[in-house]
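Omission of a single protein chain aside, the complex is shown with its protein chains in their original locations.
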Amino acid sequence: MKRYDVVVVGAGHNGLTTAAFLAKAGLDVVCVEKNDYIGGAAVSLELHKDWIYSNCSYVCSLLRPEIFRALELHKHGLQITPYGGSLTFMQNGDYFGSYHDPEVKYREMSRFSRRDADAYKHYAADTQRQCRFIRDFLLTTPPDPTSFHPRDIAGLLDIGKRFADMGEDRMYETLRFWTMSVADYLNEYFETDVIKAALSGSGIIGTALGIHSPGTAYVLLHHYMGDVDGNVGAWGFARGGMGAVSNAIAGAFQAHGGELRTESGVGHIRVRDGKIAGVALENGDEIDADVVVSAMDVKRTFLDCMDESDLPAHFVRKVREFKIRGSSGKLNIALDGLPEFPALPKGSTLYHSDMHFIDSMQRMERAYDDWKDGTWSQDPYIDMVIPTMNDPTMAPPGKHFMSCFVQYCPYEIDGRAWTDEERQQFADTVIDQIANYSPNFKDLILHYEIRTPADIESQIGITEGNIFHGELTMDQLLFNRPVPGYAQYRAPVDGLYMCGSSTHPGGGVMAAPGANAAREILKDLKYANTVPENFGDD
Amino acid sequence: MTERFDAIVVGAGHNGLVCAALLAKAGKKVLVLEARDEVGGAAVTRPFADGFSVSAGAHLLHQLQPKVMKALGVTVPLTNERLSTVALSGSGEHLFIDDHSVAGASDKDAEAFTEFMGWSDTFARFLNRQLMKPPPRLGSGQRKDTIRLARLGLDLRMLGRADMRDFLQLIGQNIYDELDARFDSELLKGAIALDAVTGTHTGPRSPGSLVTWLYRLCTGGHVSQPAGGLGAVSKALADRAEALGVTIQTGVPVDRIVVDNGRVVGVDTAEGRVSSWKVISNADPKTTVFGLVGARHFESTFVRRVHHLRSKGNVAKLHLGLDALPDVAGLRPEDYGGRFLLAPSADAVERAFNPAKYGRCSSKPVFEVCFPSVSDDSCAPAGKHVLSALVQFAPYDHEGGWTDVARADFLDGSVAALDEAMPGLRERILHSELRTPVDLEAEFGVSGGHWHHGELGLDQFMFVRPVAGAAQYRMPLDGLYLCGAGTHPGGGVTGAPGYNAAQVILERERSR
Partner (left out) sequence: MTEVHQGRLQTPFYSRFRAVDTLNEWHTWNGYTVCNSPYCADLEYFAIRNATAVFDLSPMNKYRITGPDAGAYLDRLVTRSVSVLRPGRVGYSVWCDHDGKVIDDGTIFHLSEGDYRLCAAGRHAAWFADAAIGFDVEIDDETADVAALAVQGPTSWSVLTRAGFEGLESLKPFGLIYTELRGRPVMVSRTGFTGDLGYELWMSPEDAGAIWDRIFEAGELTGIRAIGTDALELSRIEAGYLAPGLEFLPADETVRSGRSRSPFELGLDWLVDFTKPNFNGRRALAEEQRRGSTWRLVRLDIDGNKPAHNAYIFPRESRNKSDVGFVTSAAWSPVCKKNVALGTVRQPHGLPGETLWVEIYYQREMHWQRKMARATVVEGPFWAPDRRRLTPPSPY
């Protein structure tokens, strides 16, 4: 039987990224995937005839351009188109739009508060400063603050230096930013409820915290630090849906000689004499390799696919305590036509934007209270986009695909599994909220797919369906991610590595964890590095 | 008054007294001006009904720093040195918590509790070492800050690798998850969760609540009760300060702190101006900046930061004069001298917190209760008793204001909840007094009625307490200092802010 240099477990975008960089370096790599399609949560599926669904992740901005360039993803069919704006419908019939054009955006904000419109530049500059600070570390391995290894000390000094470069006052602002709630952060700039509500969504997407929970200001960055062609903070659609991202990386992987095996779920990661021996597939096959890289989240990797006896007890305990909570669901809808939103004038550019239906901070926070009580939000925060407005290829002409990301939605209802009835009620909650603002919406629905965290878990494999493979809270970031002492992509077994979003810098379709893991593996195997450095100041 | 002082302390709260006494001990001529007729600020004992008196602000001693008391040579007579803690259960299966052990819980929980307290202690001790000194400035380029930062780093390293890792992780965590991972007993989790969030505007699920828990444990976690209430602590400090030469004047409100040509020159009172190059405000940051000095004397950025300081209190104080102690099943007579926690679960604490986010009171509040009269007969007529409770949550920004109706509702709700846990309590009530954060603000002059003069969140902690750029007790106005709970490390009757402020002031004098 063939022996590989490396087995990568999971063909999500991070697994494929690691695989591609390793194959590019000349290693013999196989990437195994449990499903009959690749992509993990960055996937396009034809769930309804002629409708392509980005049925998990749905927009793209964090994908590191360094990786795009190094893997020449354009040659493998990836095209990212920026889209602009966002929109929040208000209960009083008005709406708050955020336009792509800065002057129109300013004018719209001034409609609510001139002061807020002017404060936005302070908010943008301060947030941008935090983005710049963190962006520099996305394509680096976090140093271990407890280590005396020269590399860790150099890494820490580098962080310290960049921190100090901000100047005394901005260092304090940074400390506060990392520990604040998004609500408090916004309160320091804005006075208008709907503006704060609209901006606060980015602080809780995918997170099991409310806008008033300390630490959520940081989560903002995961929605602001991306860029499309250097336009920092801009978002884009992948042409053909998010599967295009994974397919392109897979294309690069295969072009470098890598082998992809679908319908090959890993049942067990094999350890012999304290070293990695390979993997055993669920179908009984075994693949031998000295190096195994898991793109699965840490709980699945270590608690489901390994023997506890192969791992240090402390590590297992930490993995158990790792917070990876189901807090968001999705509703993917095929539409017979474009829904009308009477609040909006016909032809408004806002039809191309992210739409939301929660217009106050209080409603935002209440949505979280429902989740804490073990149920989905009765008045949820929905991040809705109609990708077919920008990419008509995803549905037949004149028809549309709508992606609704729903926060909050628990993994279990009151500690037990979802019933079919509850799934339906969840969908109805979402549909009703949208229909409040679009009278013909319900009539246009041809098909929809309900995705609770439990559905995402069972299909994609992510524990609790957590989109970030683990909460992005301070205790699970940088050198704490996923487990203190194991943040450098190496698991506590020789030859075993982690490359999924459970590792630094976390989730979002960034591909940075995959690239960082590849760099560490290549270093250990003494292969030339193929992983690019970040572009630097921008 | 034409007399000139080396320093004037505005406010005779315990921190102001500590600071004044330490300066006097170093040979400074110090004047303390207190608006009210007695010293003590929120650490004060006063009557609330005929024959009944109570510690009107803080009611128990949690974290009084021994180092402060030692530096001043003050001892506080205690009627009860170590109060036991009882987590009251509706079913009578109470938990008796004493330092590092718990009785009444399962063996597994009891063992886990001991381990948890040991674990907490390690970090609380580490934290305490940081509390008793001024936080270093970041990036100042000054040698003393570099040394302080290096010491902090070294101290962190000295924890050892495993504990250091734990610490770097726990600062961002919440108490809820930690308890969930360790314990089975809901009651035990509720008790600890309540202790972790008491006095703050956070629920146990809020990240950062593990740090507030450690803050509470920083001097060992013992709870004690001074003879004569908390006012006795203030009185002892005032006596000591006067013995050291401090002039204390009560009933003299400071109208304003006088600024001339960019520096503080003294204070104005109804009786005239008192001159001094140094004015140390024991008041909270907002009162100091907006009420005493005036925004125009500061940078707008600083003013904006103080304006945004989160300082709205969320704890009400309930005082009941009782005909007799309640008779709670499962309690022995000696248990009544302890401290009671009424929080059936961590979820109950979180649910009590939920409405506070929207300006509403908890429909099912959680309580810390004590009967000071059990060990101190000076506070109630013979045979009668006093119940003193911290009731959470009662937001300062009550939706619609703290009207008489709102107060009556909350009082009723609180008494009903207490009566449920302590059957028969209601009939024994002779007098009642509810003090909302708005009342605490009015009584103690603390803006927002917040215990800590400013929320004890990580974004207002250490390097950035009270606000960014002013964490070293010196305000950005020459001659103006803060020494109250709004500064590092925060509130509670600790003496630490006053102590640290005095160190900073004396250190500056020496370096001149």
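Each chain gets a letter, A and B, in the order it is written, and its residues are counted from 1.
We adopt the following convention: contacts are C-beta pairs under 8 Å (C-beta built on N, C-alpha and C of every residue); 3 or more make two chains touch, one makes a residue touch a chain.
Just so you know, these numbers come straight off a predicted model, no measurement behind them.
Novice: With the missing chain put back, one of A:D169, A:D428 or A:E533 would touch it. Which one?
Specialist: A:D169
Novice: Which one touches the absent chain: A:R132, A:R239 or A:R490?
Specialist: Of all options in A:R132, A:R239 or A:R490, contact with the hidden chain holds for A:R132.
Novice: So one chain is hidden, and I want to know which residue out of A:D36, A:E103, A:D273 or A:E421 touches that hidden chain in the complete assembly.
Specialist: Checking each option in A:D36, A:E103, A:D273 or A:E421, the one touching the absent chain turns out to be A:E103.
Novice: Have a look at B:F96, B:F183, B:Y215 or B:F302 and name the one touching the chain we're not showing.
Specialist: B:F302
Novice: For subunit A, enumerate the residues touching the unshown chain of the complex.
Specialist: Looking at subunit A, the ones touching the missing chain are residues 93-95, 97, 99, 101, 103-104, 106-108, 111, 114-119, 121-122, 125, 128-129, 132, 165-167, 169-170, 189, 342-345, 348-350.
Novice: Touching the missing chain, which residues of subunit B?
Specialist: Listed in rising order, the touching residues are 259, 261-262, 289-290, 294-304, 307, 469, 476.
One rule holds in what follows: only the chains that are shown with their structure count from here on.
Novice: When the C-alpha atoms of subunit A and subunit B are each averaged to a single point, how far apart are the two points in Å?
Specialist: For subunit A versus subunit B, the centre distance works out to 41 Å.
Novice: In the complex of these two chains, what residues of subunit A are touching subunit B?
Specialist: 145-146, 164, 167-169, 171-173, 175-176, 179-180, 184, 187-188, 209, 212-215, 314, 320-321, 323, 362, 365-366, 369, 372, 473-477, 479-480, 484-485
Novice: For the complex, which residues does subunit B have touching subunit A?
Specialist: Residue positions touching the partner: 137-140, 157, 161-162, 164-166, 168-173, 177, 181, 202, 205-208, 304, 308, 310, 350, 354, 357-358, 457-461, 463-464, 468-469.
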